[in-house]
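There's a structure below that I have some questions on.
Every protein chain except one is present and positioned as in the full complex.
== chain A ==
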Amino acid sequence: MSSSFEADLTLSRPYLTRKQITRAQKNTVSDLRSYSQKKLVIIKYLSDMCVQLKLPRKTLETSIYYYERYHLFNCFETELIYLLATSCLVLSCKQTETLKKMNDICQVSYKVRKINTVTLDMMETFKKRICQSELRILEACSFDYRVNNFLHTDEYIVKIGKKMGFERRICHLAWLIGYDILKSDILLIVPPHSIAIAVLKISFELFKNHCSENMNWFDVKYSDFETTAKLVNEAYFEIINFYINSFDICDLSSNVPKDYPHIGIESFIKLKQKAGRQKGSIEVSNDDIERDLYLTNMRSMNVRERRYVLSAKLVVDEFTSIRDSSSA
């Protein structure tokens, strides 16, 4: 009863470079400006939802990753963003083991959006459509549940900060920065533990001139934390650039306690000047990007069998076996 038809085989690539993201968005986002504006609205919406539902930062972070990831491979449609974001939150609750009933999430969603008259029909349709989007979101992530499973930026800021022996205020400031960066694209580029280290580095440097900390940042061995200087640098510059370019949309200045050093846009410009040119970027060449079907091809949901694997070896083995059998 075996059948033969066309199928897609996709190797999971949970993190992409800045240029790769731009290339993928070329297919899905026609108006980048509107996408960015709406993203801020959605992050506000998801943050409000998480506060109302008493969900931790990791659930918020995961839902934002899903939202951004979805739009790398699926068209951005302004009228669907709330539905999609809610679906991302539902999924993220499951992924991070912070379960909430779908009904509760939907009710809070209406409340947060200040929609007061909700009929039973509306609710049912909303729930149904949330379920329909779930699998689409997971497909955009290649069903790679390793991402956002054990690692979450906020938790690792605390853990790594403690391991490095930083004082509480440095970790707290890093944790505040950790919220702002959800608005950048960094979640798509670098894994959370590397982001956590970069954020700690920034917080450490912002404090450095104001306290008697003896420790030098460069004593930190990145391999102890299963990351590399390249990745941490990538996150470091991405975040600094984000603050320099978008300081006015950040929540940092309104949340930093009074006894902390003053932090303004100039603080980040200064950090950038001190750091010099960005070394060891993870970026790839334009040619390679244009040759990369993963980014240039729109996903077709019409392919009957769409397979997702995590192991590169499986893809290579299968490629070799198909090539051998067709040449035989």
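Keep this in mind: contacts are C-beta pairs under 8 Å (C-beta built on N, C-alpha and C of every residue); 3 or more make two chains touch, one makes a residue touch a chain; residues count from 1.
Going forward, contacts and distances are computed from a predicted model.
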Protein name as given in UniProt for the chain not displayed, "[RNA-polymerase]-subunit kinase", "Translation initiation factor eIF2B subunit epsilon", "SCP2 domain-containing protein" or "Histone acetyltransferase": "[RNA-polymerase]-subunit kinase"
Residue in contact with the excluded chain [from A:Met102, A:Val118 or A:Ile244]: A:Met102
Contact partner of the left-out chain, one of A:Leu32, A:Cys75, A:Ile115 or A:Cys131: A:Cys131
Contacting the left-out chain in the complete assembly, out of A:Leu16, A:Val90, A:Cys171 or A:Leu295: A:Val90
Sites on chain A contacted by the missing partner chain, in the whole complex: 1-9, 90-91, 94-95, 97, 99, 101-102, 127, 130-131, 134-135, 138-139, 143-146, 149-150, 155, 304-310, 314, 317-319, 321-322
